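The complex appears here without one of its protein chains, the remainder shown in place.
Note that the chains are named A and B in the order they appear, and that numbering of residues resets to 1 at the start of each chain.
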Amino acid sequence: MKIIISNQSELPIYAQIKEQLKEQILNGQIPEGSTLPSIRQLAKEVGVSVITTTRAYSDLEAEGFIATMQGKGSVVLSKDNSMLQEQYLLRIEEGLSTAIDTARVMGLSEEELVGIFYNLLHETRNGR
Amino acid sequence: MPEEHGTKKGMIRAMELLEVHNVSKHYKNFSLENIDFVLPKGYIMGYVGQNGAGKSTTLNIITNLCKSSVGEVRVNGITCMEDTVQYKESIGYIGGDFYYPNNFTVRNIRGILKNFYSTFSVEQFNELLHQWKLSDKMKVKDFSQGMKVKLMFAAVLARDTKLMVLDEATNGLDPVVRLEILKLLQEYIADGERSVIFSTHILSDLEQIADYIFFIHDGKKVLYDAKDELLESYLLVKGERRAITPQLQKALVGIMDNAYGFEAILPSDRADLLNHDFHFEKPTIDEIVIHYIKDKEKNG
Partner (left out) sequence: MRALHFMKIDYVKTKQQMIVTPLILLLIVGIMMAPDSDIREYSAVVPFSYMVFMMIIFSCSPFGSCRREETGFLQLLPATTRDRVAGRFLYGISLLMIATVLGAGAMAVFWLLGLQSSAWDIPLCLLALAIGIFIMTAEYVFFYLFGENTAQNLLGIVRVLPGMCFFFITAQLSKEIVKEPDKMMQGMETVGRYLNLIGGIALAASLIMFVAAIGLCAAMTDKRDC
């Protein structure tokens, strides 16, 4: 687990922590079922306020990434819980919407866009 | 975002360690007026303001070094009147000015602390001294500023206190010692049972660890909120002076001009007043404070 706080970032610090944890949970660097450091522990390690880390954790909890149990700390939830599924779907939709928007801007037809999509799908499958 | 609001409210309602209720104090040419805030267990508050704004007066009232004309202060639920000894035992004070008599040695000070504080641990004190390389036999007047601050810290950390009060304690310290102190403060509150209030006229590195900010100007409260909340409530706006619309002019706080444009802060909920002519970014607490002071100067 790694967290880098940047003062130059436009994101508030709690959001930086949240996004970085989210990223690492989604790409599996923080495995499901593992326990995150406590709110106070994390605040101390990263050198930020307790309220900041509290907020990052409560956001992650609200979005279904972790569950905080009294006295046991915060545990990373399994990837197939429904809230997390939703998060994954949301991410996919976001990525695709960006692609669609860009395609519209350059005047690409829908067929062409779908074509690119299938091509990429094919390529990555072969790549693996 | 309603959930976040909910969590914050919940936190404020948690057990308060320090309660300052309607405290006022009047001097010939300065008044502290109606200072009112709470600090929950396990959090750090930055008490910010210019020199002479009333920071030390407030902290002195909390430590009972001076008395308020009106109002009440509770530490861990009790007032100083109710139980002077317990009240003072629960507070650890670290001042910007060194407060031990100059001809005292560390040994003298240890003796006094041991005599007076029921929870003082000689072993812990010695261990801290050893760790920070403070010699037993030296007279404290021969200490450097950093050593003096560390000695005061050792005196506080070697006993069981609930509230640490720091009055401009990191002024004039080099960045390495400052960083060490930040870590000490975070460690101090790590178990969630103890709190810290520190005063300063410049936040810089202290800003990151503060949970709450109380900004005082000319003896009166200007801002008081959770730091993250404050930081999100304002935008730092830059642009050309002539691009300011009358509406925006009203909403901007503490407009400061330079040769090529202006800089001001704007409540985030008025961001709709901004157009492409302006550049905006997230402010630091210091920037919010500076523009508020500017605003107060202009508008009395």
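Here, contacts are C-beta pairs under 8 Å (C-beta built on N, C-alpha and C of every residue); 3 or more make two chains touch, one makes a residue touch a chain.
All values reported here derive from a predicted model rather than from experimental measurement.
Just so you know, the chain we are not showing touches B across the whole complex.
Considering B:G95, B:G219 or B:P283, the position touching the chain not shown turns out to be B:G95 (whole complex). The residue from B:N103, B:N258 or B:N299 that touches the chain not shown here is B:N103. On the side of subunit B, the interface with the absent chain consists of residues 60, 63-67, 84-89, 91, 93, 95, 97-104, 108, 111-112, 115-118, using the contact rule stated above.
Keep in mind that, in the parts below, only the chains that are shown with their structure count from here on.
Subunit B has its Cα centroid 35 Å from the Cα centroid of subunit A.
Within the complex, the subunit B residues that touch subunit A are 3-4, 7-8, 11, 42-44, 182-183, 186-187, 189-192, 208-212, 226-228, 231-232, 281-282.
Looking at the complex, you find that subunit A touches subunit B at residues 10, 12-14, 40-41, 43-44, 47-52, 54-55, 58-59, 62.
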